[in-house]
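Beneath this line is the structure, given in structure tokens, with notes to follow.
Complex shown without one protein chain; remaining protein chains in place.
Take a look at chain A:
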Amino acid sequence: MIEFRDVTKRYPDGTVAVAGVDIVIEPHSTTVLVGSSGSGKTTLLRMINRMVDPTHGQVLIDGEDVATVDPVQLRRGIGYVMQNSGLLPHRKVIDNVATVPLLRGEKRRAAYDRALELLDTVGLDRSLADKYPSQLSGGQQQRVGVARGLAVDPNILLMDEPFGAVDPIVRSELQQELLRLQGELGKTVVFVTHDIDEAFLLGDQVVIMQQGGKISQAASPAEILANPADAFVADFVGAERGKRALHVTELDGRRLVVDGDGRPAGVLAS
């Protein structure tokens, strides 16, 4: 379990990135932090592995304040996946995946064997192991990034807009892949995005953040749609624009679901 207790981050120049945040993240669930840029969602994520230290409040992992843990050791126990994969361009795919186990002093042989298995896990061909990241497509690089994040079999996986830089088709593929993986592995995933559809798709809990690093609402997607906490949330999830106000019309004997603007959103399954 990850817990934020009244966490604030104020930079020396007075900017407040995160203001008085309380969140509880249940184990083996996916929590998505969503908001526009400047809402402090990435800052919040980075407080979990001490890339950023809060100026006030506590971040606890299983009841232990992360401020008391050595940051380097802490990070080696938490998976991290970022935008543009963040792979080391001068290391082959296999070395990238095995990075953290090797940093933790595992035997090279064991780390490589595990890295190859992880390539299978994330749906990559083992023949890619000896390639450099620049020789892979954006989607493949992102999969390698996920494999690296899983390499030490961490309980917690942090994902900072991991699918932000790939095209929509690949993005959708990766999202499905993550859902499949999460179904198998059951990690505690904290995921940052600015895309509300991605948040609703992936999140058991969705945390909607607004400018100034405040939480507008933290709840399940269904709860947020049913009871948006305020006008900001309603607008952000698209309820105001009618995007989420779906209704059914009939066309050629099939029942279509259309949104508030009359655009078809899907077919109602019978």
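Going forward, a residue touches a chain if its C-beta (ideal position, glycine included) is under 8 Å from a C-beta of that chain, and two chains touch if they have at least 3 such contacts; residues count from 1.
To be clear about the criterion, contacts and distances are computed from a predicted model.
Undergrad: UniProt names the one chain left off this complex as which of "Alpha/beta hydrolase family protein", "Osmoprotectant transport system permease protein", "ABC transmembrane type-1 domain-containing protein" or "ATP-binding cassette domain-containing protein"?
TA: Matching the unshown chain against "Alpha/beta hydrolase family protein", "Osmoprotectant transport system permease protein", "ABC transmembrane type-1 domain-containing protein" or "ATP-binding cassette domain-containing protein" yields "Osmoprotectant transport system permease protein".
Undergrad: Out of A:I61, A:L136 or A:V206, which residue would touch the omitted chain in the full complex?
TA: Of the listed residues, the one touching the omitted chain is A:L136.
Undergrad: Using the touch definition from the top, which of A:M1, A:V16, A:M51 or A:L116 touches the missing chain?
TA: Answer from the full complex: A:M51 touches the omitted chain.
Undergrad: From the list A:M1, A:L103 or A:L246, which touches the chain that is not on show?
TA: Considering all chains, including the one not shown, the answer is A:L103.
Undergrad: Return the single residue from A:P12, A:G63, A:P89 or A:G262 that touches the missing chain.
TA: Residue touching the chain left out of view: A:P89.
Undergrad: Please output the residues of chain A touching the missing chain, sorted low to high.
TA: 46, 49, 51, 72-73, 75-77, 80, 82-84, 86-91, 99-100, 103-104, 131-132, 134-138, 140-141, 148, 158
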